[in-house]
Every structure is written in structure tokens, then in C-alpha cells.
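For this depiction, one protein chain was excluded, whereas all remaining protein chains were kept in their positions.
For clarity, chains are labelled A and B in written order, and residue numbers in each chain start from 1.
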Amino acid sequence: MALSIPVSEPIARRRLPAWLRGAPWLAFLVLTIVLVCAVGGEDILPDDPNGLNLADAFRPPFWAAKGSAAHLLGTDNMGRDILSRILAGSQISAIVCAYAILFSGCIGALAGMAAGYFGGIVDAVLMRLIEIQQSIPSIALALILAAAMEPGLTTVIVVIVLTYWAWYARIIRGEVMTLKGRDYVNFARVAGVGTPTILVRHLLPNIFNTLIILATLQVGQVILFEASLSFLGLGIQQPDISWGLMLADARQYITSAWWLITMPGIAIMLTCRSANILGDWLRDRLDPRLRQL
Amino acid sequence: MSHWRASLLAALLASGAVGAVAQTPKPATGNLTIAFAAEATMLDPAKSAAGVDQYFFGQIYEQLVRPDPSLKKVNWLAESWSVQDDGGKPVIDVVLRKGVKFHTGDTMTAEDFAFAYNRLRDNKVSRWSHLQASVESFEIVDPYHFRIHFKQGDGSYVADNLQLWAMSKAYFDKVGDEEFGKTPIGTGPWKFVSRTIKEDLKLEAFDDYWNPTQRPTVKNLTVKIIPEDLTRVAAFKTGAVDWIDAVPPALVEEFKKMPGVTVASYVSPNNMYIAMDAIDENVPMHDVRVRQAAAHAVDVDAIIKGVLFGQGVRYAEVGPGELGYDPDLKPYPYDPKKARALLTEAGFPRGFDIPCYNLTSPREPYQKEMGEAVFAYLTAVGIRCKVQGQEYGAWITFGRRDRPGHIDGFYSNMWGHGLPGDAGTAWAGHVHTYVPGAGWGITSVHSDPELDALIEQLKATMDTQQRDALIRKIARIKRDRVAGGLTTYRPVVTFAWRDNVTFIAWPTPGFWRNLQQIGLKQ
Partner (left out) sequence: MPRFLLHRLLQGLVSIVGASIVIFLIARLSGDPILILLPNDASPQLIAETKRNLGLDLPLWHQYLIFAWNALGGDFGRSYRWQMPALQLILDRLPATIELAICGLVFSVAIAVPVGVLSAVRPGGWTDRFGRVFAMLGQAMPAFWVGLLLILFFAVELNWLPAFGYGGVSHIIMPAIALGWYPVAAQTRIVRSAMRDVLDSDHIRLSRALGTPEHWIVWKYALRNAAVPLLTMLGVYFAAMLGGAFVVETIFAWPGVGRTVVEAVFSRDFPVVQAGVLFTSILFVLSNLLVDLAYGIVDPRIRADR
């Protein structure tokens, strides 16, 4: 596999390892910034993201007329600092992405491995579950679930996990089915290695790359999915802030105060694009077979 | 402001001109397409579930009494009516207008009102059966004269335009229940042509309409449904529609500056308020000082100006124009210092945490933001809101008392009461103590025996002047004790139309959407 590249190159050569050449540095940079903002907590916020100041509402970004250095990206309809809100939103977006991806990835991987490895009745049942999941429109499912639970962070995560596990499961299942036929798995089985060991020791490392790639590709989807939920008022709720919520709330002012929707929109675009570029790059590096994803 | 006033005057003059030649009204001509933000569900007044249904059936059906554009109640299908006394029990005596025709051509008679009464009373059909609960019997005196006998006084009956809608018995007998709801037949200025759910309602001016002076002058009217604010605005700007309702507050100023466009704003009969749990002794708002602190904590005027672009009217208990409006009754002034002092006095020097429920589904413009702003102001003085958003279905059930549990904090709510408006029925629902199964206090988290007695007295009072005095009295107590929640504002609805359209805003009984006088400039 591509990762088996010597990690320690002679320092004297001062060149990047081959597998890092052509890496999408800009995408890395953007994602690092987002992550730093996300873990930075309240310390890095220039202003209280929920600090109401009606007298200072609709202040444009600093470069525009009437803009102010106190609010670099301007203020929203309630006079809240947009930069602070975007930064605070990155925290929530990161939390949603992390949990949603972790859980849907784990559940999907487990289901996919079980279906691919055991085949037969296990596969048949799991495949039906996957198809049931895919045949229910995800937004409808999300909507009913959000109505059944209280809308908010937890609900958004649950909804996304329920929607996306099938996607992981389907792809992992295919992977495992091919891997299962490989000699080393057969050898292990013949040598009397137990099923759990085969799954964990021999199969999991091999599908790990796929999981990483799927996860990076999911980042953008999660953010947009949350935005759709926010459009209906069923996404993240105040006082939590998400970019999707900012975008959905700001659509009222798209003509009268363009920066309200544009600023979080740019944050979403940059993050989605960076995550996708990173995913693309990882895929090309790690596993060209997955290029079609 | 002066711009739309001038246009309104012009429109009034234009309609006056129509009135001058009214003896033989010119038949309506031409086509007009307009857009509403919200869509009605039921077209049958008895089966209607929400006020928004009147946007559609209010064009087709009419009542005995109605408010005119100045919100004065005028006799409409009733030629005259009065409350009389029949051995201690009240009776409403109604003489019908003669020569009123249904769209089928049948003449409207007392039979039709007997039918309407029976239909509205039947709780298998009607969602409004409780409004007929105090009626004892319906008596037809002659084809144009009937009497409604009451078991006891029922003020809401009078306040709500005598409740009954003119529904054709002959038509119902002919087509049956299903078709009756699908293809409505009324006496109104508009005949039903067709509707496509989620798309439009098509109407045609009724040539045999009984009122020749106050009627549409355009023949064919299409009402498009465009829920998204900016799309509706775009439809207007591109000329696809020539009249829209609910101009988004943020764009009202822009609309006022548009050449060739008239804009008119009206206060809608929805009273926004913040309910607070006062019945649970362990909840701080049980203490009147905490409720008063909350009232002092919120700068409603600033929120209206900032969040709502001024498209709201602050009110204290009873809004201007409503029955019992008292100009001397002022809302609590914004005074965060006093709010903190009151909290300290009540034993909460460091404030407290409390759940705050906010409706997030669009209902009134920017309502979610308004709730957020109110809760932010509360938090600022130490009433630390844990805001919880609720979508419509969860929200409406959450506020009800006939579910397990009740509102355990602050809850953004509203009460509608039609136009011009009478608070009696609404207060019976959210100020009076909850009495299971009796209709009292169905959304109330308050309990005050003195107010309960007054509200019950108000319910039984049918005389308008006595009602006025009682409402003033209750409002004063309600304000002082911040009972039944903190009143905040009434939203303003803005209509815009192009100058080729003539329009005078009439209310349906409930809301400003009646197209009684709309037409094209000749």
C-alpha cells in the first residue's frame, strides 16, 4: 500500500517525501485554520458571538463604507459580530462533523465488514437494511426524527449518522468482499486464526484508507445537510451557532445586506472544497480504486 | 408614509367614483394575479382549522356582521340585529338582508343560517363547536328573521361577529359534505373557480353580488401561493404578480421608494407575548417581582425597531383599536437596573437559569429572531435563558395544558382575536386558571382567582360597553401582576401593489386579506 513509504528520509536532502509532493497545501491550511478555531474555544473569539447589540446591526465588513475595524466581517441583523459567529460556528461544525463521521463511519464499517465477511443471511439482512435506509429520503427521515426529538446538536448528529452509515456500509462491504478472497486471509483462516482476529488484524487495516477517504468526503456533505435542516428550523438551535444556521437565517437579507449570507457561505465553500480536495488527494494517493467516489 | 396615504386616498376616491355609478354596476372585467405567502387548508368555514383558512374562504363566504376598512363593525348580511332579554336569558335577534344570492343563484334565508348553526355546532364536523356551546336553540321566525336563544350570556358570540357564516343549505343537500368543502358556494364577492394545492386559488367576481358599491371591479383573480419571502418579492418585481401580501419587514423601506408601487401597512390581529410559568411554586416566575423584573428587562421598542425594522406595534395587554384599549395603560418601561433590583428583592441576586422555548417555524415575520432577542435581553439581567427551539407541531402541543406537564419556563406565544379584536376569548385561554375539560385556561400557566372571576364575568357579558369597561379593568390587573405572560408586540403586515391596481384593504373577520375592493385602473 502507498503508506509503506520510508518515513525517515535523509535530512540532508531536505526534500519532501515523495508521497507528500503535490499535496494540497492550501486545503491543509484552510482545514488547519478551521480546526484551530474549533479547538480554540471562546478564547480566540474577538467578540461574544451571541452578544446582542441592536444599535450596531447591519454593519458592513471593514473595507466597505461604514465598516468598522471592531467588526472585521461586519455584523448581522442583531448586531452580532459575524467573524465571531463564523469562528464559533466552526466549533459546532467541527463537533457535528467529528461525531457524525465517527459514528456513521464506525457503524457503517462494522455493518459493511460483517456483511462482506460473513455473507449469506447476515449479508442479505444488512443489505436490506441499507436499501431501506437509502429508499427513505434522508431529509424526510431527518425531518421526522428532528420533530420526534428536540431539535438541536444531538438530533442533528443522530440524523446524520442514521443517514450516512448505509453509505459507508455499502462501500466497505464491497471492499471486504474482495479482500476476503485474498490469500493472506485464507491462510489466516486455515491457520486457525479466529474470526474477530481476522476482522481486526487483517481486514480493518486494509479498509482503513477507504474509511479515511470517505470521512473527508463526508465533511462537506455534513455541513450542507445541516444547512438544509436549518432552512426548516430543525438544525442547530440558538445559542449554538452553525454556518448552515447563519446562512439560512441570513437569506432574508440577501438583497439588503449581502455580507450576512456571503461570509458564512465563503466559510462553507472553503471548508467543503478543502475537505474534498484533501479527500481527492488521499484517494489518489492511498487507493486509486476509489476514484469513482 | 405620505406616499401610501396619498395612494390610499386616490384608491378611495376611485372606488367612490365607482360607487357614484353604482346603481347599474359595470360588470367586472380583466384579469389580475396576486400572491399570498400562506396557503389556506380548508375551504369549509366549519371545518377550518386555522385563521389562515380565512384568506381563502373569507373571499367566498360572508357573515352577518363584519368590520369595515376602518375596523368599525357594520351590519353585513344582517339588516339589523340586537341582543334582547327573554325571561332572564339573552337572545340575539337577527333580521336578514333581503335579495342576497348565493353563487348558485339561490336566495339566502334564515334556513341557511339554521343549517350553518347546526353544522358549526356538530363537533364531528366543526372545530368551532365550543363557540356554540352556550346557545340553547335556534329559532326561525320567518325566512328573513331568526333568533338565537342562549342558556347564558356569551360575550364572545357578539365579539366574534355573531359567529355564523352564510352557508347554502340547498347546495349542501344537493352535493353532500365532500363536494361542499371542495367547491365552496357562498354569498361573497368572489365565486370559487378552482384551486391547486400548493399552487393557486382562482376566483371570479360574482356578478349578482348584493353590494354594488363595495365589490371587486376585476373579473378574474388568481391568487398564487409563494411561501418564500424573497421569491414573492421577486415575483412582484418581475411583474408576474401585481399585488403581494407580507412584504418582508427588511424590504418595506425599499418598496416605499419604488416608483409606481403603493405600499400600505396594517397591524395584524396577532398579539405576541412571552408566557411564563407562574403556577409552579419552585419556578422563580411564581413570584410577581420576578415577572415584573422580566417585564422591565426587555427593551421591546428597540427590538421592534432593530429586528423588525419597525414593522411591529408595541401594546400593553390590549392594542389600539381593540375593544377595551386604554391609552393610559402603558407597557413596562425598559429598566434593567430595576429588573436586577427586583430579582435581588425576590431572592435571586445572582439570577437563575431557566428554559426558554422559541418557535422556529415561520409564522409571523422574523418571529424566531424576535424570540432570540427577547431571551437575550432576559439573559442580560440574570434570567439566563437556556433557549430551546421548537418546530410548529412540537410548539403548539407543548403550550397546551391537556398534555402531561406544562410550560416550565418562558415560552414565546401569541394570541389572535380577529379584527378589530376582543381579548375575552383569548384571555379565557391563557390567563384564566386551567380547568381540565371545561375550556378554561387551555394554554394557561397562570392562576389568579381575582382574574378568573373577572374573566368569567367578561365571558357572560354581551353588552359591548360593559365589555369595554371589564376588559380595561382586567388589563390593568393583568399588567400590574404580569399575569398570563408578558405582552410584547403586534406584527404589522404590509401589502404592496402596482399603480395599475386599485385596492382598499378590508379585513376578513380575522385578518387583513379580504379582497372586497380590488380592481384594475380603468
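Here is the rule we go by: a contact is a pair of C-beta atoms (placed from the backbone, for glycine too) under 8 Å apart; a residue touches a chain by one contact, two chains touch by 3 or more.
Only a predicted model underlies this, so the values are computations on that prediction, with no experimental measurement involved.
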Request  = For the chain that's not shown, point to the residue among A:Q134, A:T154, A:T178 or A:T195 touching it.
outcome  = A:Q134
Task = Tell me which residue among B:D86, B:D173 or B:E199 touches the hidden chain in the full complex.
result = B:E199
Task = Quick one: say which of B:G30, B:P69, B:P212 or B:P227 touches the chain that got left out.
result = B:P227
Inquiry  = I'm checking contacts with the chain that's been left out. Which of B:S82, B:T104 or B:N123 qualifies?
reply    = B:N123
Query = Which chain A residues touch the hidden chain?
reply = 128-129, 131-132, 134-141, 143-145, 147-148, 220, 224, 227-228, 231-232, 244, 247-248, 251, 254-255, 261, 265, 268-269, 272-273, 276, 280, 291-293
Touching residues (missing chain, whole complex) on chain B = 41-42, 47, 49, 123, 127-130, 133, 181, 196-199, 224-228, 230-232, 234-235, 237-238, 240, 361, 391-394, 396-397, 400, 402-403, 429, 436-439, 442-443
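Everything that follows uses one rule, which is that only the chains that are shown with their structure count from here on.
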Query = Taking each chain's centre as its mean C-alpha position, how far apart are chain A and chain B in Å?
reply = 45
Query = For chain A, which residues count as touching chain B in their complex?
reply = 50, 52, 54-55, 57, 77-79, 146-147, 150-152, 232-234, 237-239, 249, 251-256
Note = Residue set of chain B touching chain A in the complex reads 229-230, 248, 250-251, 254, 302-303, 305-307, 358, 360-362, 366, 368-369, 372-373, 375-377, 380, 387-391, 393-394
